[in-house]
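The structure appears right after this line, and notes come after that.
Here the complex is missing a single protein chain, while all its other protein chains stay put.
By written order: A, B and C. Residues from 1 in each chain.
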Amino acid sequence: MLWWQVTVAESRFIDATDATVGYTFGRRDPVAVIEPYELVRLRTWDCFAGKVASTDDLPSKVCQFPYLNPVTGPLYVDGARPGDTLAVHVVELTPAADVGFSSTFPHFGALTGTATTAMLHPALEERVWQYTIDHQRGTVRYTARSCAFEVDLPLQPMLGTVGVAPAGGEVRASIVPGVHGGNLDMPQLRAGTTVYLPVGVEGALLAVGDGHARQGDGELCGVAVEVPMHVTLVVDVLSEVSTPVPRLETDAQFMSIGVARPLEDSYRAAHLDLVRQLVQLTGLDELDAYQLVSQAGSAYVGNVVDADYTIAAAIDKALIAPVLPYHGAHKVLRAIRGGD
Amino acid sequence: MLWWQVTVAESRFIDATDATVGYTFGRRDPVAVIEPYELVRLRTWDCFAGKVASTDDLPSKVCQFPYLNPVTGPLYVDGARPGDTLAVHVVELTPAADVGFSSTFPHFGALTGTATTAMLHPALEERVWQYTIDHQRGTVRYTARSCAFEVDLPLQPMLGTVGVAPAGGEVRASIVPGVHGGNLDMPQLRAGTTVYLPVGVEGALLAVGDGHARQGDGELCGVAVEVPMHVTLVVDVLSEVSTPVPRLETDAQFMSIGVARPLEDSYRAAHLDLVRQLVQLTGLDELDAYQLVSQAGSAYVGNVVDADYTIAAAIDKALIAPVLPYHGAHKVLRAIRGGD
Amino acid sequence: MLWWQVTVAESRFIDATDATVGYTFGRRDPVAVIEPYELVRLRTWDCFAGKVASTDDLPSKVCQFPYLNPVTGPLYVDGARPGDTLAVHVVELTPAADVGFSSTFPHFGALTGTATTAMLHPALEERVWQYTIDHQRGTVRYTARSCAFEVDLPLQPMLGTVGVAPAGGEVRASIVPGVHGGNLDMPQLRAGTTVYLPVGVEGALLAVGDGHARQGDGELCGVAVEVPMHVTLVVDVLSEVSTPVPRLETDAQFMSIGVARPLEDSYRAAHLDLVRQLVQLTGLDELDAYQLVSQAGSAYVGNVVDADYTIAAAIDKALIAPVLPYHGAHKVLRAIRGGD
Partner (left out) sequence: MLWWQVTVAESRFIDATDATVGYTFGRRDPVAVIEPYELVRLRTWDCFAGKVASTDDLPSKVCQFPYLNPVTGPLYVDGARPGDTLAVHVVELTPAADVGFSSTFPHFGALTGTATTAMLHPALEERVWQYTIDHQRGTVRYTARSCAFEVDLPLQPMLGTVGVAPAGGEVRASIVPGVHGGNLDMPQLRAGTTVYLPVGVEGALLAVGDGHARQGDGELCGVAVEVPMHVTLVVDVLSEVSTPVPRLETDAQFMSIGVARPLEDSYRAAHLDLVRQLVQLTGLDELDAYQLVSQAGSAYVGNVVDADYTIAAAIDKALIAPVLPYHGAHKVLRAIRGGD
């Protein structure tokens, strides 16, 4: 199907409420049924479910396990079946607030002992930072707590968490990343990006959340600039197309995401998938594709803090033009956005 | 309560059938309600659900994801509530067959590329080994496939998988280990051992499976000598006692199990928990307990092949006698067995 | 000292010959004495010591351990003492050939079993790729071996190996990265970049090699587009200034390099050093600096194939302007280049 033949359904809006947010992928009933190519607008809560509203609100006091990282949904995607691929194109991301929050959190983050990188050290101080968002100028302002230092950083909205119900009857906490997507925390997951996920159950049961006004590579302290988000999505179902790991596609690159520990396994899983995609797309044999990625590939560090770490292996689509992954699904979904 | 005051209920038997086995921890309805101190007899299928019956039955052909590693249960434990600890004492383990099977499995095991330790190598050859069990002599016979070599190994029955429903609404595949127990694959989980697990949901929802006639440290190729098993259990509920990681207790030692990747994190998590238990039991401060474990601790490698790796940190109970972990729960459950 | 007061010594040239290249950091006698601010021109051999000259020359046949990764030097830097920092500014890098080579190498690389990520798999096929360098257009041409596919990639010359003699009397193979620098394989180590290394012995004993016409992130197959290189350097000695890990500085960013396994430890070591540098430079306390890097930091993957893996943690210098690391050493060295 060519994009100009696509009939775009009326956009609808799914707000984030106690009834429409959840804390797992799988288990919950859908809050809406959506169609491929339909523009879907929704709102997401921030990862603290809105409970951190000032630098006095320590997350460990105001939040309670497992009520962290709420996701809006799930959305039942008409026609999606196990074995298919769900393509989720992020049309637009706009922070739904003028401030964002970050924090340290006891025994969470890359430079502190955690439940698994277990240490005898007491937890680091729990501290909250408030960021001011200037939507006009496209900035978020970092304000130090210990001194007068302030600095503006680029506003680069992204979604930390996009996922579907896992296969095999599993239900995963929304704070966990996996083959089903979930809390990938990849800064490349922005407006203009398409995410490909393996459908594990009928209807896929898509849910999204964990908006970040911006994030450094690896999400060092474990918490980005957390904001509620207005999200516009459009999805497609690629029938009987398998997707072994979450993948991203932008206008310039396509990427495979490794989700694993230790971090080198994340790097490996991402790159093996990218090599295999190249083989499939280009006719190169595996060693030739391995060589091409060795010289031309980019590796983006997503998170080094979650239950599993994420790295994306990326390559410029120009190198293999005019071939396109998933037969151009990204281009079609991108086109629905409007003027492109 | 002292053990001689315990009234042991009549032992009952729960067979392994399509109705009583499952492939997840969480989600499924209980197949029976059991009481603390009740002797429970059950049968488990082997990890292949009985589908490997000769060296010609390649697991990747006869088994189908996610129907691997069936567990019998779940059993609803009367009185168990989130926040409690479930103590599961293994009274008896008897292989329910005269043969066991092991195999390589494509892209699974410690010395092969896997989905996460991703490699360009094609899968190793898939091969099945049949072991003959001599119940009288207490041996399992290894028989090579490539030559005439045969040798007897000690029969040392253990349960690879003992778990409860996870907290936070999660449902995990039975093949995955975690804080909820599951596929720990610890050779120390034998008759005479008590397992302590954190109760995540009402009734705990205990299930067990994956009997091994024996297993080497780390379960190198990913598959032990797999057998159906006759299991006799007795459980106790320790109210409002928390158990942050799975723990084991034998007559001689107590152990904390780390479940994590990379393997050093498993070592760390196990040892931090053991240090903290010692602090709680002895009055040593953390550094003194750290020092004692540094010189007196044992580390047992469980698996280096599953979704997360397991190591147990162990210490001799004699070192801190007469103090006992969990106020002597193991001793009470052990006594119910009979003559001890 | 301000840069315009610097007297630049005459540039001299040190060619790569059997007498001037070596295979270790430490142990060897200096081949020249150089002064701070002196322009030093030298030539380096490629990592194969020139022995791979066509796609028929398999490295494992034509090269012999330990004669891999030759470095030109060592250069005795006048005035450098243990406890100082050596700043090495790369003024210019020009491939000294019109072709470059890459290859797979038995049991070396990120997607193959290795001596430590030990696997039962036989080695992947050993294959050599020849790249044509177009100095005018600034490209290197990838040519597949299995089919007709060709594509041009940007020529982005870098030095894989820049190091000094280690402290503590150690001598390390030139193929190994470490705190002393060595085989860091960071694509950011280009013309215009300053490298900071801890001086371990009198005279520092600087040596460089392993030029790459370009390299993908992580050096996936373990071998970049290897070329001999014309290198122009200028160094400075920062007296009694300590440098705990190798650091890089460009006009835009400064970076700390973690050298460790597993890869998350490389990420951690890099980021802790960057946080501490920020504390020192800005007056932020540690938590505030941790937070700033969490949102504004970049992580660059260097290699995931060498004896230890490398990741650089980077931050834009504009965020903390006008403060400069090492009191502006990079700016001074950069200025010596000429017109800047």
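What we mean here is this: a residue touches a chain if its C-beta (ideal position, glycine included) is under 8 Å from a C-beta of that chain, and two chains touch if they have at least 3 such contacts.
None of these values were measured; they are calculated from a predicted model.
Asker: Per the definition of touch given earlier, which of A:G113, A:G160, A:P177 or A:P325 contacts the omitted chain?
Answerer: Touching the chain that is not displayed is residue A:G113.
Asker: Can you work out which residue in B:A32, B:V62, B:A191 or B:L220 touches the chain that's missing from view?
Answerer: With B:A32, B:V62, B:A191 or B:L220 as choices, the missing chain is touched by B:L220.
Asker: Of B:E125, B:E202 or B:D251, which sits in contact with the chain we cannot see?
Answerer: B:E125
Asker: Please give every residue of chain B in contact with the chain that is not shown.
Answerer: 102, 104, 110-111, 124-125, 127, 129, 131, 140, 142, 144-147, 149, 151, 153, 214-225, 261-264, 266-268, 271-272, 275, 282-285, 287-288, 290-299, 301, 304, 309, 311, 319-320
Asker: Could you list which residues of chain A touch the chain missing from the display?
Answerer: 111-113, 117-122, 124, 262
Asker: Residues of chain C in contact with the chain that isn't shown?
Answerer: Residue positions of chain C that touch the missing chain: 23-24, 26-27, 65-66, 115-120, 167-173, 244, 258, 260-262, 265-266, 268-269, 271-273, 275, 286-287, 290.
In the analysis below, only the chains that are shown with their structure count from here on.
Asker: Go ahead and note the Å separation of the Cα centroids belonging to chain A and chain C.
Answerer: 33
Asker: How many angstrom between the C-alpha centroids of chain B and chain A?
Answerer: Distance between chain centres, rounded to whole Å: 35 Å.
Asker: Which positions in chain B are in touch with at least two other chains?
Answerer: Expected reply: 117-120, 262.
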